[in-house]
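Let's turn to subunit A:
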Amino acid sequence: MERGYPEYMLESIEFVKKTRERRLKEIPELMTLEEREEILRQYHPDYKEDGKRIVKVGANAGEFMPHEVADLIEAYPLIEPEQIDLSTIDYDSDILIIGAGGAGLTAALWAVSSGADINRILMVTKLRMGDSNSKMSQGGIQAADCEDDNPTLHYLDVLGGGHFTNDPDLVKWLVREAPMIIKWHEELGIMYDKDEEGCMFVAPGGGTCRKRMHSCKDYTGMEIVRVLMDEALNLDIPTLEFTSAVELLMDDAGKVAGAVLWDMEKEDYFIVRAKATLMATGGFGRLHVQEFATTNHYGATADGLVMANRVGARIIDMDSVQYHPTGSSYPEQIVGLLCTEKLRGRGAQPVNKYGEEFVYPLEPRDVESAAFIRECAKGNGLVTPTGMPGVWLDTPLIDILHGEGTIEKEFSAMFLKYARFDIDMTKDPIFVYPTLHFQNGGIVINKRTGVVGVEGLFASGETTGGVHGKNRLMGNSILDYCVYGRRMGIYATEYVKNATVGKLSLDHVTKYVDLLEEAGIPKERKAPILLPEYRGERTISHALPLLG
Partner candidate 1 sequence: MKIPYFPGCSLKTIGEGFEKSAIASAAVLDIELNELPRWVCCGTVSSLTTDDLMHHLAPVRNLIRVQDLEETQLVTLCSVCYSTLKRSNTLVKNDPEKLKTMNQFMYRESDYQCNVKVLHFLELLREIGFDKIKEKIKKPLRGLTLSPYYGCLLVRPKEFGIDDPETPTILQALTKALGADVIDNPYQLKCCGSYHTVDKPNLVADLGYKILTYARNSGADALVLSCPLCAFNLDNRQREIKRQYPDFVEIPILYFTQLMALAFDLDEERLGFDIHYVDPVPLLKEKQLLIDSLPLIKEK
Partner candidate 2 sequence: MEEEAEKEKMVKVYIMGREFEVPATLNIVKAFEYAGYRFVRGIGCRGGYCGACATVYRFKDDYRLNFALACQKAVENNMYLTILPFMPAEKAIYDLNNLKPRGSVLLELYPEIARCVACNTCTKACPQELEVMDYVQAAIRGDIEEVSNLSFDCIQCGLCAMRCPAEIVPYNVGQLARRLYGKYIAPQAMHTHKRVEEIHACVFDEELDNYSLLAKEDVEKLKKIYVEREIKVG
């Protein structure tokens, strides 16, 4: 293999190689809680005053949010309520699931096994079934199921990682049900990494006090989601692909009662009436908060937050954004893509351009990211030919520590990703920088996934807030959508048994528009945005919708 780095980066790699032996023995110490707070305050993007503003309208009026999110909350609907004919119901269902990623699929499967009528479930997704951040998660899922571990330790880790801002009750169910999820996955045939006796292979993650990361090589999310999809297809759960929810419907009793769907290809709309509407719309990485690159999939545009907020759902902790410390920063073609935390869990160390360590490799993600940003601000990082900053992640250590071939076996996805660009991560370090990874906050839910203050609406997964507080630990996002996706399927099924739907209405949208006008929000700003816009400047500035 050729070495796919430019000359000046190769020169820096020589320093990294020289210090490797020494670094095997010397690892920087964990920060104290006070040190963590200090570095976050100084370097974490969340703490940049000009990165956020107070939103003027909606259920969260008066609270700080990043500009990119505020722009969605302070935005006009895509549809005008008077255009929409609510007298014809295209789909009459018990359960409408918006989103077919990890949370949506899990909810669908558990709704079925809880006795919901399959033919009265409708799952919709704006891309294909399974297309989601869930599918992209690499490192693993936490569950305290080993001898020297237990759910109470997991509990402490989740709260500590979230700086004690989490919803304590939501965390309890998260950690308590984690082992059951692993067992359920085993019954579905998910291939977790195990030894010959069936003992799970577990790794540590940033901020965990035990090794509790269960993995399927570095395809953990892919393996889980493809099995969930296979099961959904076997059960023939009614699904509409390339169909986006653009607005929730309410009934005359003030309950959420379905949604207006928009066909992404045919560009026409449908009306779904539903007794329960389940939000599984995922996160917001494609908003590129503070212009960060992202690990997220193409559809991660926070549509659920927008729609839920318009029916009165509160969202919390939106001022905190998770930047994953190790996004690819070179080569340009894969900038922003995730390099799993499990790499550090297995011994890879972050080092600067002189080959020196500057942070304990497994601090909670926000702290680790802040340390990376600080190191680059000090001038100890490098800048790629396309202007991307970053530091080294010394991956060859993994093979040194665990034997040759470990990387290719345990990180085959990562290995291939770099090999495609002539970088052999078993011999050379990889170049990384924090990347926008996860929406820590979101819609406020209770332990039964009911959206607080809104009847008929449920939510789970990345679109919700509270579980992770202001910072999520590695391996708890898959766990989150599994535990709360499952609960959403179960409790929504229970709810629809006695639920009724009244006359459908979009009055809440009309009222929201009035508020926007009062607040003087510019008319051209619209949401949800459904897909990000990456077309070249020339096309955007000269676009003419001549065909209507």
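Going forward, a residue touches a chain if its C-beta (ideal position, glycine included) is under 8 Å from a C-beta of that chain, and two chains touch if they have at least 3 such contacts; residues count from 1.
On how the list was made: all candidates are chains of the complex that A comes from, given by their letters.
For clarity, every value in this text was computed on a predicted model and none was experimentally measured.
Per the touch definition at the top, the candidate among 1 or 2 touching subunit A in this complex is 2.
For subunit A in complex with candidate 2, the touching residues are 6, 30, 33, 127-128, 130-133, 135-136, 143-148, 150-153, 155-156, 159-160, 164, 166, 168-169, 171-172, 175-177, 179-180, 182-183, 186-192, 194, 196-200, 204, 208-211, 216-217, 219, 221-223, 226-227, 230-231, 233-234, 236, 242, 264-265, 295, 297-298, 331-334, 337-338, 362, 385-387, 412-413, 416-417, 420-421, 531, 533-536, 538-539.
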